[in-house]
Structure formats: C-alpha cells, structure tokens
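One structure coming up, written as structure tokens, with questions to follow.
Complex shown without one protein chain; remaining protein chains in place.
The block that comes next holds chain A.
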Amino acid sequence: MSLDPVKIGFIPLVDAAIPIIAADVGFAAEEGIALELVREVSWANIRDRLTLGHFDGAHLLAPIAIATTLGLGTIKVPLAAPLALGLNGNAMTMSPPLFEDIRRHMAPGADMADPRATGAAFRAVVENRRRNGDEPPTLGMTFPFSTHNYQLRLWLAAAGVEPDEDVRLAVVPPPFMVDALENAHVEGFCVGAPWNSVAVEYNLGRILHLGTDLVRRCPEKVLAVRANWLARNPELAARLVRACVRAAEWLDEPNHREEAARRLAAPNRLDVHAPIIQRALDGRLPTGDGDEIRACDSYVLFGADGATRPDPRHARWLHAQMVRWRQASDDPAGADLAAASYRTDVYDAALGRDAPQQADDPLGVFTD
C-alpha cells in the first residue's frame, strides 16, 4: 500500500508531541499517511510555508492561524483548524533576582500561586524601579499573536500594570528564551514547555506561575491547514485528524510518558534532555525555588477532557484578546470568521462522534 504524503512544520516544543508521536509511533502510517515533519526556526517561516503550500499542515500558534485567516500583519490566507494540539503547557519564569524581588513585595500570607497576589507584588516592583529611575523590566514572549503574549498581558493588566507603557515585552523564539535570560536581555518570560524547565535546570530562572494559574483551559497550538487544502482533501484530512487523536490518546497513558519523553528528546525533534521534557508530561515541575515542585495534572493536556476538539469559543476569546490589545479591529465579523476557522464539524465527522456535552466555561480565566 502506498502512503499519502503529508508534510507538517513544527517548532521544538512539548506541544508538538501529537504530530511527532503520530509520525514516529506509527499512527499516521496506520491511517495510510507518510507524515513528514520539518523542524522550523520561526513561527513566521511556518506561517509563510503553510500559506505558500510548502507544508500541508502546521503545528501553529492558534492566534497566528486566526490572524492569517483575517490577514492581520500578513497576507490573508484562510486557514482552518480541524484539530487542537491539546491545551495548556505554558509557564511564567523569572530570573532569580526578579523572583526574589516579587516575593519581597508580596502581601503577608499571600499565595505565590495566586496571580492576583504576584501581580500586585510585580506592580510594586515596577513602581519601585520607576521611583529609583531604573529601567522597567523586559519580559520575553514568543510572538505578537501568541497566548504567551496574552497571558502576560492578562496578568499585568489585572494588576494595573500597562503592558505597553510600564514594562517592555520582547519577542524571543522559544529555543532562545533561556539564552535571553542568561544574557539579561529579558528578566522573565512566558513560554511553553520544556523551556521553563530548561531555565530552572540551569539555575537561571524560577517558575512563578504555571499557565493554568492564569487560564485553566488555555488554547495553545492547533493543527492548521489551508482552508482550500481541507476542501480539496476532506478524506485525507479526516485520516490525519484520526491519526493525531490516536497519538493524543497514546500520550495520555502514564506508562507511555517515558517513551514519549525519549522520542521528543531526539535531535531532529526537540533536542532537549528527556528527563526535562518528562517533567511537563508528568505535570510535576520543580520551580527552582528550593525543592518546591508544582504539581498540576492539567499542566499540559493532550487527549484528555476533549482537549483536541477545536472549540470555537476559544477562537472567539483569542480574537477578543487581539481586539483588546489593538491587533485587530473590534468587528463582530472578524470574531465570526475566527470561530468558523475552528472546524469542529470536520473533527466530529472524522471520529464519527456526536458533539459532546460542553462545559459552560471553556477557559477558566483567573480574572473572571
């Protein structure tokens, strides 16, 4: 049997696990697909190579898929997300001096896992620096259209820190985040796994928050394809969705975590030590603050709790973040287009499942 070739671009991150496992454990081949994965160095490359047709699909930041569909800052090419590549996986990490500075400014008895409490302390740090005539902190995030950007802004704005005035937000590609912290180009960052744990491992950073402290079910990456590719290859797309869902279910098995970490660690995949990757899969992250370990079963979600089913309410929330931070105009048609790019129908049809009962609150944002 000859396999149908499908080429997918990815960035070295733990949430690229679904396509990596689909390709490397054989779920793609079981669906008659020769899945070729291409590691890329920038989100902009992945976006352009997807829109130009070099790639059939991409491990893509969900907000980029929406921005490209709407033509924000790039050529307008309608994309579709027939599958979410899981949920969550981010964390906020601060340099040890900034982490200590935040701790010093915490209200007595306040919980370091409470983003309102740490936000207030961070605001005090920023105000203190301003009074002393010092530079405001620079925080790293991965892309203007990224949940990392929005999570940082959510945390800052809730504490009354104006993200575009009181601090600097700088784009740093995920694999360079730890370097940027070491070279003091940033004093903290929000990035996906495994890069927070890499910073902790080298004693360059302390994890201040898991992404789940801010948003309990946060959209992250999607499997993005061109809308016209999906229209022309409905049957192939359905097989791709099934292969990915199988991979996600495989990833959910705790006794597969060691093998998953080993496979993700490969030089042509993430090229990071397997035990550091496994911290994310186990949802047990040493924070670097003494012996503290933050445990969270939903730190990164693959197949569990319907995490692969693209939820149009997530797309609407991401569009609302773009509007809030002046990346998109406040246009209901834009929000509708964003929601329509999440192809729940394609997902349900591929799996032959009825639409499941959905939770009332798809996100769980800490400010709501």
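Basically, a residue touches a chain if its C-beta (ideal position, glycine included) is under 8 Å from a C-beta of that chain, and two chains touch if they have at least 3 such contacts; residues count from 1.
Basically, contacts and distances are computed from a predicted model.
J.: Among "Membrane protein", "Glycerol-3-phosphate dehydrogenase", "Response regulator NasT" or "Sigma-70 family RNA polymerase sigma factor", find the name that the UniProt record gives to the complex chain excluded from display.
T.: "Response regulator NasT"
J.: Touching the hidden chain in the complete assembly: which of A:Thr142, A:Thr212 or A:Ser298 does that?
T.: Result: among the candidates, A:Thr142 touches the missing chain.
J.: Tell me which residue among A:Ala44, A:Ala157, A:Val323 or A:Ala340 touches the hidden chain in the full complex.
T.: Considering all chains, including the one not shown, the answer is A:Ala44.
J.: Residues of chain A in contact with the chain that isn't shown?
T.: Spelled out for chain A, the touching residues are 41-45, 48-49, 52, 54, 71-76, 142-144, 164-165, 168, 170-173, 175-176, 183, 185, 326-327.
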